[in-house]
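Removed from the display is one protein chain of the complex; every other protein chain stays in position.
Labels A, B and C are assigned to the chains in the order they are written; within every chain, residues are numbered from 1.
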Amino acid sequence: MRVKPIKVFALLAVICVGSLLLSAMGDFPAFGDPNSPANAGQLATHYITQVRVETKVPNIVTAVLADYRGFDTMFETVVILVAGLAILAILRRPACESSRRFAEIAAMKSHVDLIQVTTCRLLIPVIQLFALYVIAHGHHSPGGGFQGGVILGASFILMALVNGLRATLLRFSEKKALFLSAVGVIIFAGTGLICMLLGGNFLDYEVLHQILPYTDPVMARSHAMLIVEIGVAFTVMSIMFLIYAVLSSGGEMEGGL
Amino acid sequence: MILTFDTVALILLVITAIMALKIRDLLGASVVLGIYGFLMCLLWADMGAVDVAFTEAAVGAGVSTVILIATVYQTTRHSKD
Amino acid sequence: MADQIPVLIILAPLFGGILVLLLGLRYRSVCFPIAVASLGVSLFSALHTFRTVLLEGPQRYFLSGWERGGGFAVGIEYRIDQINGLVLIMIAFVALLSVIHSRSRVSVETPAKVPQVYILSLLLVSGLLGMTITNDAFNLYVLLEISSLSSYALIAIGSRRSALSAFNYVIMGTIGASFLLLGVGYLFIQTGTLNMQDIHGALMAEGLINAPSIKVALMLILIGLWIKMGLFPLHGWLPNAYSYAPSATGTLMGPLVTKVMIYIMIRMMVSVFGIDFLYEQLAWTKPVSLLASIAIIGGSFLAVSQTDLRKMLCYLIVAEVGYMVGGAWVGNLNGMTGAIYHILGDALMTLCLFFVVGIVVAKTGEHRLSAFKGLFKSMPLTMVCFVVVALAMIGLPPTCGFFSKWYLVRGGLEAGQYPFVIALLISSLVNAVIFFRLIEFAYFQSPDSDTAEAHGAHGESGAHGDEGEHSATAHAHTPVPMKVYRVDPDLDADSIITEVPWGMKAPLLIVAACLLLLGIFNSTVTAWIADGLKGVGF
Partner (left out) sequence: MDAFLENFNYIVYVVLMMIGLYAMISKNNLIKKLVGMTIFQSAIILFYVSIGAKEGAAIPILDHHQMHVAAAHDDHADTHKDKADTHEGEHADTKIHKADKHAAGAHSNHTSAEHASTHTDKLEAPHAGEHGDHDGHHGSSEINPAKFSNPIPHVLMLTAIVVGVSTLGVALSIVQRVHQGYGSIEEDDILNQIGPNTDG
């Protein structure tokens, strides 16, 4: 078999980059070293020691994610939105007549497996409840808007896998999903905008204590984080389902897996 | 000892990565990639990155496998390499 | 409220995009006004911020209000100085004009997906603006991914061929962005911070600057950005992606994406690694500027060998990338000033060229060089603009192209980087060949005579061997001269080529005027740039 030139090129590139990366490794602090610059630096130390004072959120990752680096997270939500829109823009096309009819027939005739449907009927509410818990409890345990949103989206994907895409789209249509994804970003960015209107910087949750009842500046940060996590969850949930719906139907939103 | 679990997981990661690329059946490759994602998730949980592990479990092992399989279903299952 | 204006630069297109998503899917007609309005707000904010910068010096904006801590940034910070102030204005301005210009093209080329195109364009612009303004190395990566994802979609939205080139772009773009991320990780592991100024401080304070991992970080970041900007050996994705994409996409991305990547490279060089380190301690200026020289020559010769107008434009972009990379790496103030000035000038030039080519392709239905034949008679204004931009690309005095080349050449001579200077001169000559040929087509050849075409090909082949060959191939590909008359039915029902409507023409005229203005006021602009550069260690 002849060796393709592209493989030789790839091998060369890989060897070059690999040796470059390995050459720098002697320089790194040892793995797991608590005193490495990254681990004991001012920034990490500040986050770990100050988070309880400045935000009152026990989960440091959530606090950094939604507050200190909240702007990153907002754009991360926008990344998801862009991905969903991009997939729609690239692949979405009106379903052609034949595939629509085929899907109709399939929906009528498909042998609905009793075990699958019953299991899903029992399982999906529990999954969604767990997702809501993950979103709401992100301050105190691992989790937050992304994880909860993905789980919520996955519950809809499960529904589509078992009951068919058509039946699921009747419950959670494409328009609704797009609307909810926009609403999610608006919740996040709108929170930031309200902060600006109240005199703070963009996403400076501290000023929100003027409108949130029973809060002081520090608790306002904690509460605002929950608000933006809910926004993230909206977007992630709807876009995850939308991505699945478009990809599994080749853009026609009919049939599916 | 924590190092041993790490080591085993890392070796398995390399094996699954190579397997995912070697298998010619794309459906199988997607599933092996799901395993790869899940091993990653275990490794990160072990390193104390619980949030990252949680996300990877939901995204890497869950959603990306599903959308890969959806695409394989829509295109073709056979791969020439 | 005035101190909140810097953040509006990014928020305006972001909210505009979301608004289009909420309203535009139902009411098509609101897409365009919202897009124009939000980009207008963004442009206004950029201008206002730049004015503040000129009056009060560089501005810092702390997102989430995290302005505390003892000498290090806790949250994400924006920093606007003279240089990125100018780049911000350029991005908002170019995006605004390009959206206005492409209005009718969008509804012709992608009729089913008008709102999506507007949303993705706005988010793309928002990402580019954010990359320019941010002072946080990881925030840069997130914004880079926003702009990349939307540009993948904007390219793939076209024909099946554009989908394939978009796939290559996804692969190359992901490699580039991941290298950037990895480079930032290498910096993070050694410094423990992500703020650019803080990274710089840590590198300087602890003598880390000579550590091998920092050099590897620099190399990774540079390679990543070079892939993203399409520097010559790594440019593979660029020509196909831009030339097969819908013309609205090309017009928006061609001028902006590569230029912003070059700015990011300069930003990384200047604010993260520091000029002293790069120019004096690291002996990389020679090899990198040599690489840039190769890029210039390679891009130019690939451009001259193209028969397709849009492909030719794309290779011209590749050549221009070499100018700016070389200017940034010749190793002195003049070179860097020239590079930054050229970012501004080249964005306008590329925009103008994309406008002209878009108009010509739309009007004649022909995308070979011969499409220009006799166009001076039928659309004189467009062709006047084309002459202006041609002069700028060649580098003749009243336009900005001359002055940027002047600085680049001076920088090259001062630093003794003669290959770079020679490459610049060769590239100017090649541009002269390309553009005088097109101007000759437009002015001296009539579209209806087959003999004139043959004569033209014959007449030129004596002067330039390769060029005559391409005229001949162009001739071979257009056996039916009537093809020249093919008119885009959606633009004009008549079969005669006329000027385009004002909606397309006005942006073109404005850009051409700006090319001249930027050239005339070059001393002011370069003084601002030099001020900004002095603020960061020159």
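The rule is short, and it goes like this: a contact is a pair of C-beta atoms (placed from the backbone, for glycine too) under 8 Å apart; a residue touches a chain by one contact, two chains touch by 3 or more.
Keep in mind the model is a prediction, meaning the values are calculated, not measured.
Colleague: Based on the whole assembly, the unshown chain contacts which displayed chains?
Modeller: It touches the following shown chains in the full complex: A, B, C.
Colleague: Any idea which of C:109, C:145 or C:320 touches the chain not displayed?
Modeller: C:145
Colleague: Out of A:90, A:134 or A:227, which is the one that touches the chain we can't see?
Modeller: A:90
Colleague: Given the full complex, what residues of chain A touch the hidden partner chain?
Modeller: These residues touch the chain not displayed: 4, 6-7, 9-11, 13-14, 17-18, 21-22, 25, 28, 30-54, 56, 58-61, 64-65, 69, 72-73, 76, 79-80, 82-84, 86-87, 90-91, 140-142, 146, 214, 216-219, 236, 243, 246-247, 250-251.
Colleague: What residue numbers in chain B mark contact with the hidden partner chain?
Modeller: 3, 6-7, 10-11, 13-14, 17-18, 20-21, 26, 29-30, 33, 36-37, 40, 43-44, 47-52, 55-56, 59-60, 63-64, 67-68, 70-72, 74-76, 79-81
Colleague: To test your reading of the contact rule: which positions on chain C touch the chain that is missing from view?
Modeller: With respect to the unshown chain, the touching residues of chain C are 70-71, 138, 141-142, 145, 148-149, 152-153, 156, 159-161, 163-164, 166-167, 170-171, 174-175, 178, 181-182, 185, 188-189, 194, 205-206, 240, 308.
Here, only the chains that are shown with their structure count from here on.
Colleague: Make each chain a node and each touching pair an edge, then name the shape: line, ring, star, complete, other.
Modeller: Here the contact pattern is a line, an open path with two ends.
Colleague: Using C-alpha centroids, which chain lies at the maximum separation from chain B?
Modeller: C
Colleague: Let me have the rounded angstrom distance from the C-alpha centre of chain B over to the C-alpha centre of chain C, please.
Modeller: 38
Colleague: Starting from the mean Cα coordinates of chain A and chain B, work out the distance between those two points in Å.
Modeller: Once rounded, the distance between the two centres reads 19 Å.
Colleague: Where in chain C do residues touch two or more of the other chains?
Modeller: There are none in chain C.
Colleague: If you look only at chain B, which of its residues touch chain A in the complex?
Modeller: Listed in rising order, the residues of chain B that touch chain A are 50-51, 53-55, 58-59, 62-63, 66-67, 69-71, 73-74.
Colleague: Can you name the residues of chain A that touch chain B in the complex?
Modeller: Against chain B, the touching part of chain A is residues 59, 61-62, 65, 134, 142-144, 146-147, 150-151, 153-154, 157, 240, 243-244, 247-250, 257.
Colleague: With touch defined as at the start, can you tell me which chain A residues reach chain C in the complex?
Modeller: So the residues of chain A in touch with chain C come to 20-21, 23-29, 36-44, 46-47, 67-72, 75-76, 78-79, 81-83, 85-90, 93, 175, 178-179, 182, 185-186, 189, 192-193, 195-196, 200-207.
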